[in-house]
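Left out: one protein chain. Kept in place: all the others.
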Amino acid sequence: MIGRTAWRQVRDEPSMREDRQLLEVRGLTVTYQGGVKAVQGVDLTVDAGAIVALVGRNGAGKTSTLRGIAGFLRGEHVRVGGEILFRGRPDLSGLAAKGRDAAVVFVPEQDKVFPRLTVEEHCELAQLSDRQISAMFGLFPKLVGLKRTKCGVMSGGERQMLAIGVALAREPALLLVDEFSLGLARALALELGSVLRRIATERQVGVLLVEQSTVLADRLADRSYVLEHGVVTRVVSTG
Amino acid sequence: MTELGHGSGSTAADVTVLDPADAGEVAFSVRRRSSTTAVSWGTRHDAGLLVVVVAGLVLFGLLGPEYDVYLLSSGLVFGIVAVGQEWLIGRAGQISIGGAGMMAAGAYTVAFLPHDLVTAVVPALVCAGIVGLGVGFIVGLPGLRFSGLYLLLTTIAFEFIATVVGRDIQGSRVSGFTVPVASSGWLDLASPRTFYFWVVVIAVLCGFLLWHYYRLAPGRAWQTIRESDIAARAIGIRTVRWKLIAFAGSSGITAVAGALYAYFLEGVNYTSFSLTKAIVITLMVFLGGTGSIWGAFVGGVIVTLAPNLINDLTHVVPSSGFQSWMATRSSFIDDLVYGVVFVVILTFARGGIAGGVASLRRRVVKVLR
Partner (left out) sequence: MANLGEAIGVLIGVITIGSVYALSGVGFVVLFRSTSVLSFTQGEFMAAGAVVFYLGTATWHIGSLASAATSLVVVAVSGWLVYRVLFRRLAGAEPFIVAVATIALGTVLQMIEYLIIGPDSLPMTTNFQNVVVARISGQGILGADVTAVLAAVILVGALILWLTRTGTGLKMRALGENASLASYYGVDIDRLSGVAWALGALLAGAAGIAYALLTTVDVQGIPNVGLVVFPGVLLGGLDSVAGALVGSYLIAGLEAVVSLTVGGTWENAVAYGVMLVVLLTRPSGFFGTKHVVRL
């Protein structure tokens, strides 16, 4: 579809404010089977090269917001409403589900890797080129030694590295990360955060992540949206 | 809704109930919803319709041709079976393919009771009901451990084993056991009209009692359990108790119908209660539409009488060659029709007859306004 040429244009003309706006969400609602409205009208924007965080307590609707943008499976019986504009084009069909195109990549919270597949197999599945694979190992050298290890036996930090590593290697324009630091040691979370920051700045990737800790969100993100009961109650700019 | 195509049902559960806070939210909404949708047989119109239907049944029993009365009585027996199974499958959401086994429990009770009790009918039916309650309770125990597919497999295993045990008990008696009936008066179940009225009375009794029961708190308890076991527990519903009641009660009703079936056939043979029959019973419930007493009842009657209808339809085609071709294959064609109907209902019309009627009524009301 739009592919990589589009973000090259964006990168080439960083001065144009409208073009920098990668993702715009207006009045997003997410309704689960049984009528539970987890998200009740969320507005947010993510600019190219910016890191944006969604913060809030359990059940506030952070993950639902993110998945509403990324897309649900048909079998999940979830209704998504409102407007989602990616590069100015309306798209409600689940941005991360476009497969090979990979303009938007989503890293889920719980099962972010396939436990019975090795690190190498993850790269193959994502159809990464040799250049992309070596770029990934460049970002996370620790993964080199785990090439043939099944992900089921890896630590939480290693899984998060692999998930984010593969996601970045697919060279997306927009990266969505659920529960960025959950279960990670603080130092590791900060290290991963600095990788994200570097890539975001270098390649003008927009990052939208869900974060439990407001302290960490303040350090990582340019802007944080605070969610309560499915609506945004506060916007904090830190960048 | 995305266009991602296929998805596994379990993923939805991940999203909704992994987090205890979310579970509370789900439970809350379920409770709110159930208070508005628990009753399906409730309005005054329906009560009027019910009176008309019962009057029609009585008139047909008095005036209809004896053979048709006989046929309809067998349909009504399976109507009761379907109503019993709907309790378990539709209300409580406990998916089981054990209806035939529960019928067998009632039928074999009648076959093994002393002669005098059997000819007195009422004590035999009560005994069958009690045995059915017991069987349902036992089959329900594994249902407490798990639900869904595992429960389905468990009930199929029970059904399978019951068939083998039945075959073993029956041994060399090819025609099975005979069931004696009194030769005169209102206990003469060999008379088609007498039997018919017994069935009508029991069917109306079961339907009314269940309708009344579902309107009380239990109906809501089961609905909550059906939607989410975890949510039900979170709002303080004793799921173990309600599930066991649904299993035992549903099995009790089904066993009484099984006993009636034994009287109808004047005998018991394990081949009447095969896994195939159990599947057909489940079809009755789905055809009628889960969540509706009258729907299940109609489903039971239609599925039972369908072979006769199909047979009548073949005589419409004026080719003797076609008729004889059909005649030699009639039992396959019946099953083929069952299967196709079942698949069509499951894939295209999940609400069954009751769902169809409800949406038709909504549309008519809309037009009238």
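Chains here go by letter, A and B, matching the order in which they are written, and residues are numbered from 1 within each.
Methods note: contacts are C-beta pairs under 8 Å (C-beta built on N, C-alpha and C of every residue); 3 or more make two chains touch, one makes a residue touch a chain.
Because the structure is a prediction, the values reported are computed rather than measured.
A.B. asks: For the full complex, which residue in B:L59, B:L309, B:A327 or B:V340 touches the chain that was left out?
C.D. replies: Answer from the full complex: B:V340 touches the omitted chain.
A.B. asks: Just one of B:F112, B:W186 or B:F332 touches the chain that is missing; which is it?
C.D. replies: Touching the chain that is not displayed is residue B:F332.
A.B. asks: Just name the one of B:A55, B:L149, B:L313 or B:V364 that touches the chain not displayed here.
C.D. replies: B:L149
A.B. asks: Using the document's definition of touch, tell me which of A:L85, A:A126, A:L139 or A:V236 contacts the absent chain.
C.D. replies: Of all options in A:L85, A:A126, A:L139 or A:V236, contact with the hidden chain holds for A:A126.
A.B. asks: Touching the absent chain in the whole complex: find that residue among A:A50, A:V80 or A:A102.
C.D. replies: A:A102
A.B. asks: Which chain A residues would touch the chain omitted from the figure, given the whole complex?
C.D. replies: 70, 72-77, 96-100, 102, 105-106, 108, 111-117, 121, 124-127
A.B. asks: In terms of residues, what is the contact footprint of the unshown chain on chain B?
C.D. replies: Spelled out for chain B, the touching residues are 4-13, 95, 97, 142, 145-146, 148-150, 152-154, 156-158, 160-161, 164-165, 167-168, 275-276, 279, 282-283, 286, 329, 332-333, 335-336, 338-340, 342-343, 346-348, 350.
By definition in this document, only the chains that are shown with their structure count from here on.
A.B. asks: Which whole number of Å gives the spacing of the CA centres of chain A and chain B?
C.D. replies: From the centre of chain A to the centre of chain B is 49 Å.
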